[in-house]
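Have a look at the structure below, then the notes.
Removed: one protein chain of the complex. Kept in place: all other protein chains.
Take a look at chain A:
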Amino acid sequence: MFDFGVVLNNLEFLLVQGLLGLGAFGGGTLALAVPAIVLGFLLGIFVGLARLARSPLVRLPAAAYVEFFRGVPLVMVIFWIWFIMPQLLGMAIPEYEVALTAFVIFEAAYFGEIVRAGIQSVPRGQVEAAASVGLTGAQTMRWVVLPQALRNMVPSLVTQMIVLFKDTSLASIIGYVDLTKAAQIVNNREIRPLELYLFIAVVYWIFAYSLSRLARRYEHRIQAA
């Protein structure tokens, strides 16, 4: 009944093309996931800091941004970008740019909340102590608050990275050839969905699970410290 030969015969296409993006189609799950995580987090830092700004002119738009993107499905955001970018820029946009833009904009809302919670978890006394030794606001943020906040953020950051990593499978909806799309392509020819989808499930699982183990190890270490 099961025939995992289909996986072995197409292993190179699935992994080299789908996962790494080194085949004729370009694409690739990792080629999308890694930049999306890095850029999403960077934008998230700004969103999180803006959420804590004293001026409502900065704080309220940031709050609206977060509430908006946390209230709509990622698939919807991908369709928006897919449709609206070519209209705004007046030319066709490759799936990669569409997907990356959607992920960065969407995930920055979630990363922003993590950054905000991380900064708020630093005791007020730390800020007061920094002020009393004569540090400016920016110096306090840079040398006292952010280093401690980052440490507190690590567990939820990793969780969000895992979510983002899994979500990159949704880029296959607009035709981006990642691991999921590669499995679909092979399945269209071989019609062995059970084996193929189980196989990519395991590949996704290995990445996500290792990340979560790493996070747990780190958590224990900072708790012990």
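For the reader, a short list of remarks on this structure follows.
Throughout what follows, contacts are C-beta pairs under 8 Å (C-beta built on N, C-alpha and C of every residue); 3 or more make two chains touch, one makes a residue touch a chain; residues count from 1.
Everything below uses one rule, namely that contacts and distances are computed from a predicted model.
Its record in UniProt calls the unshown chain "Amino acid ABC transporter permease", which is the match among "NADH-quinone oxidoreductase subunit H", "Amino acid ABC transporter permease", "MoxR-like ATPase" or "Redoxin domain-containing protein". For the chain missing from the display, the contacting residue among A:A130, A:L170, A:V186 or A:A215 is A:L170, taking the whole complex into account. Residue in contact with the omitted chain (choice from A:F46, A:Y65 or A:F79): A:F79. Considering the complete assembly, chain A touches the hidden chain via residues 1, 67-68, 70-76, 79-80, 83-84, 87-88, 117, 120, 162, 166-170, 172-173, 180, 183-184, 187, 193-194, 197-198, 200-201, 204-205, 208-209, 212.
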